[in-house]
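As you look at this complex, bear in mind that one protein chain is not there, while each of the others sits in place.
Entry: chain A
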Amino acid sequence: MDASEVEFLAEKEMVKIIPNFSLDKVFLIGGDLGPFNPGLPIDVPVWLALNLKQRQKCRIIPPEWMDVEKLEEMRDLERKEDMFTPVPSPYYMELTKLLLNHASDNIPKADEIRTLVKDIWDTRIAKLRLSADSFISQQEAYAKLDNLTLMEINTIRAFLLDTLNCMYKLRSNLQ
């Protein structure tokens, strides 16, 4: 799977916007959207929110977890624990990147949020590397992947599986 495919899947998440136009209910295959009324908040998928934002037709409201204090708590919790802690959202990395790139003027303290999310990501990837390393060196049979997001799994998937395949070949050749 490609990172861009994961981002594409992330765009299905819902986010709150405040439109400045009015439109009747829209019937799409994936579900219904609307009706849109100027000034009234409404939940839409991220792909639509970004498109409307770029056409200056709405204002994006940051999700609840995208707040400096909450993210600071999560980061500190992540650093304390050995295992993976629950994430703010299954697509937290992609959503942060998309929303901060296109709508940073609607998100307060955008720079700090970017730094905090990067810190959380770095800590989790470091833990992932450590656990993958111990998995291979101690030849464990299974690993628990609680609370890992698709993006993190995706970063390690290709490499880990290839490594395991190579090691299997080497071991079977030895015998």
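Methods note: contacts are C-beta pairs under 8 Å (C-beta built on N, C-alpha and C of every residue); 3 or more make two chains touch, one makes a residue touch a chain; residues count from 1.
Here, contacts and distances are computed from a predicted model.
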**Study point:** The complex's invisible chain, by UniProt name, from "WDR5-like beta-propeller domain-containing protein", "ATP synthase subunit epsilon, mitochondrial", "Centromere protein L" or "CDC45 cell division cycle 45 homolog (S. cerevisiae)"
**Key:** "CDC45 cell division cycle 45 homolog (S. cerevisiae)"
**Study point:** Residue touching the undisplayed chain, where the options are A:E5, A:D43, A:D105 or A:D133
**Key:** A:D105
Point to revise | Interface with the unshown chain - residue positions in chain A | key: 20, 55-57, 100, 104-105, 107-111
